[in-house]
Structure formats: C-alpha cells, structure tokens
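A protein chain is absent from this complex, but the other protein chains hold their places.
Per-chain residue numbering starts at 1, and chain names A and B are given in the order in which the chains are listed.
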Amino acid sequence: MGEAGAETTISAAPDGRAAETVGVPLVPQREALRIEGLARFYGEREALAGVSLSLKEGQTLVVFGPNGAGKTTLLRVLATLLRPHSGSVRIFEHSLPEDAWRVRGRIGLLGHEPLLYRELTARENLRFHARLHGVQEPRVRELLGAVGLDGRADEPLRTLSRGMVQRVAVARAVLHDPWLLLLDEPRANLDPAAIELVDPLIGAASRRTRAISSHDPGGGLAVADVVLGLRDGRPMLLRAAADVDPGEIAELYR
Amino acid sequence: MKPAGTPAVLGALLRKELLVELRTLQSVPGMSLFAVSTFVVFHFALNRTSVSGDPAAGVLWVTLLFAAMLGVNRLFVADAEQGGFDGFLLAPVSRTALLVAKALTLLAYLLVLELIAVPAFGLLLLGSPLGQALPDLLGVLVLADIGIAVIGTFVAALAVQTRARDLLGPLLALPLLVPIVIGAARATEPLLYASHPGHPAGRWLLLLGLYDLVFGLIAYAVFDFLLED
Partner (left out) sequence: MIPTPTPASRPPGLRTLSIATVVAFCVAYGLVFFYAPIEAEEGFLQKIFYLHVPLAIVTLCGFVLGGLMAIMHLRTRDRNWDLRSYVTIHMSLIFGVGTLITGSIWARGSWGHWWVWSEPTLVSFLIIMLLYATYQPLRFAIEDPERQARYASVFAITAGAFVPLNYAAVNLSTAYLHPRVLGSSSNLPPSMALTLLVALVAIALLFATLCSYELTAKRTRMLLRSRSRILGFQGSGTTERRPDAARETPVPTSAPARAGVHAR
C-alpha cells in the first residue's frame, strides 16, 4: 500500500481479525461482496436488474458497459448511498440496507464528483472528511504528500486544475483506509504521471478489494479478477477475467 | 478508527459552514443589506417617518422573515452543487447531525442579521429609543430565531433537491412560520412604544417556545428520510 507509518488505529474486521495493514497478506477466503438478484428501479424503469456476483477480499471487480447501463448505480448501491429495491447485497458479511451503518466507514468512493468544496483548500477539505470519519491529522498530511499536493494544499480548490482536484478526491477516498474501494472511471481527469502517483493508493498495488467501472477494455481487463458487463441494467457477462477476451467487452457497446 | 463522536462531527460541520460562508460571503451580507433596504422601502410605502407598537412589530418581523428566506434558499446549495451530501452520507455519522449543524448555522446567520437590522430599524423607522426594551427584545429574537432556524433548515432540505427550489422554499416556509410571526410580533409590540415600553406577555413566549420544541422534534424525526436514497 506504500503508506507506511499510518497513525490511524484500524479496528478489527467483522470476524475479529485485524484488517489489512502494511505488508500483511490478506486472508484470501473471506468474502468481500455477495450480491444476489439486486434490482434498483427509477420509477418504472430498471436501473439494475438481476445482478448477482461474489467477490473475495483483495480481488478487483471491473464493470463494463455503455453509458446508462447501470455502472454508477451499482457502485452507488455498494457505497450505501442507494438502497437496493430487491435482492440482497452483503458487504463483508453485513447486509444492506439494515446494516449499512456498520460498513459505512469502511467504504471509499471515488465517483464523478470529487465531493469537495471549491472554496476550501485541499487541507481543509481533507481535514473535514477526516473529522467526519474520526481520522487523525497526521493522516491528512501523509496523504497530501502521497498525492503530491504538499505545495498547493493551502489554496482554495477552485484555483487548482481538474487533475489536481481529482488527486485530492483520491486522497479523500482512501483517507479512512477503507476495506472496499469503489472507483467510477478513476482515470478520468488524471494524466499518466498522476495515475502513477495514485496507483499505490487506489491501484492494484494497494491490495484493497476494489470495484471499478471502466470504459477501457484493455486496461480494465489487465487489473480485473472478475469482470461484469452490464447493458440497460442487466448483467450480460460475468466471468473470471482470465476467461474474457476484449472482443466480448466491445460487444456490450454495440 | 475510533468512530467520531457527535460533538466532534457537529464541530467539523460547523467549522466547514463558517469557513465556506467567510470565503464566499453569500448569505449574511445579502440578508442584512436586504433588511436595511426593506426598511427604507417601508418608509416610503407607509408614508411615515416613524412607527410604533403593532405596525412597528409587523414591519420588523416581516422584514426579518423575508431576509431569513434569503438565507434559507442558500443553505444547502453549496452542498447540493458540490456533492457535499454524498461526502457526508458516506461517513459513519448520524444523519441528524447535519440537521443540527445547519440549523445552528442558520441561527448564527439570523443573529448576525439582527445585530445589523435591529439597530437599523431603531434608527430608520422606530419612533422611540430601544434602550430599555433591549433585554426583552433579545429574548424574543432568540426564541423566534430558533423556530425560524429549524423550519428554515427543514424547508431548505426539502426544497434543495427539487426543480423550483428558490420558489418552493419560501412557499413552504411562510405558512409554517405563521405561528412564529404571531408569537414574535405580539411579544415585541409592547416593547416598541415611546412612552412606557412594557414587557412581552408570557403567553406569546410560551407559544414560541412550544412551537420551537414541537417543530424541532418533528424535524428531528423526519430529517433522515430527506437525506437517504
């Protein structure tokens, strides 16, 4: 994860064992995500229907699909921002929506919006989120350094470029050391240098359980353990990444 | 991670609100300027140099109320536009902390507004000096402000995610604020006489207090449903 010396205390995982820390290998058998028959409606339109999958801790799920397929909806349901209308969703054994409050502090979301206040500085924004999550100050400093924004941490976000704001958003997403990372097209707005910079935090090197929505078949497949293809809210494709070839993903967009 | 305690969360939210307001100055100066301008307009509309008693109480409270509406309209806008709701909703904190924090923020705005508007009122429109009546007036202001803050926050949360938010906010708020106007204006009236300013009658203070309490409880109970999805 590359974040040595994190001073936050990380409390125990649901089964009593310590959650992942630097260098400690993950227990591969624990189930991070189990979704069965998830459906979510917008009025009478189906935003998601019949989605089922399971993901182990440390694995990466990549979701493909054209715009409007339900990728963002799926991520928002997993983030506990949207309730499932039917079916079941379990995150680290906790079932949504009843136990959503238990997992809320364990999930990091990097969506289309940075979820930051433009008039506040990077440092003030991160401090605000840190306080909401019960995270201590040194972690804020550490992350500002990790995303390379030490020098501009005290200027209002509206003076920063979109790429820099995205980097602050990355810092916000991992501030509380989440067990599950949800990334909605994370490479949008980031230049290659920045992508490299944030990789230890949100990339494969972070060894976190991740669910990523992506438009890039090649890049997405490269990091995926499990692939889900959505179209109009329905799962068209669900397979281990090794068994999928980019042509099938291109089919989704036809 | 130790889960953040409610005072810490409230503190974080309030700090954020104050910082944003100080940087953008989008609420308090507008509200205050509006109030002072309205007093001037009333001078011409009423065609008098001074008012006292009931008309004075009426002018003061109507003006304060409409200035408050300006603040209400802006209360959640920064959050709705900059994704602040999601950021808050992802945190392991009680949703009603947002209600309390926003209501306290609006209360603070109202108190600052009155700090400017009430002396302006005394100067521009009131026939009598306010000196003696000040402590009583302060009490009435605070009681009424609590009610306006709670109702304002509730209505703002309801209206901000709709299409016609600037219109719906005041439309929803004004009927709900009628009991407060009744209580506040009737309580203030005896304070605005040149000769022998009196004291507010207890029943109006009771009305204000009870209404604040009951509405506060209702808002507390339903607020969660406004934020979730």
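Brief remarks on what is shown
The criterion applied here is as follows: a contact is a pair of C-beta atoms (placed from the backbone, for glycine too) under 8 Å apart; a residue touches a chain by one contact, two chains touch by 3 or more.
If you're wondering where the values come from, they're calculated on a predicted model, not measured in any experiment.
Checked against the full complex, the candidates B:Leu13, B:Ala56, B:Leu125 or B:Leu158 give a single residue touching the omitted chain, namely B:Leu158. Contact with the omitted chain, checked across A:Leu33, A:Ala49 or A:Val174, is made by A:Ala49. If you put the missing chain back, the residues of subunit B touching it would be 154, 158-159, 161-165, 168, 171-172, 174-176, 178-179, 182-183, 186, 203, 207, 211, 214-215, 218-219, 222, 225-226, 229. Residues of subunit A in contact with the chain left out of this view: 41-46, 49-50, 85-86, 231-232, 234, 236.
FYI, only the chains that are shown with their structure count from here on.
Considering their complex, residues 8-11, 76, 79-83, 101, 104-105, 107, 109, 111, 113-120, 124, 128-129, 131-135, 156, 172, 176-177 of subunit A touch subunit B. Listed in rising order, the residues of subunit B touching subunit A in the complex are 1-4, 8-9, 11-12, 15-16, 19-20, 23-24, 78, 82-84, 86-93, 228-229.
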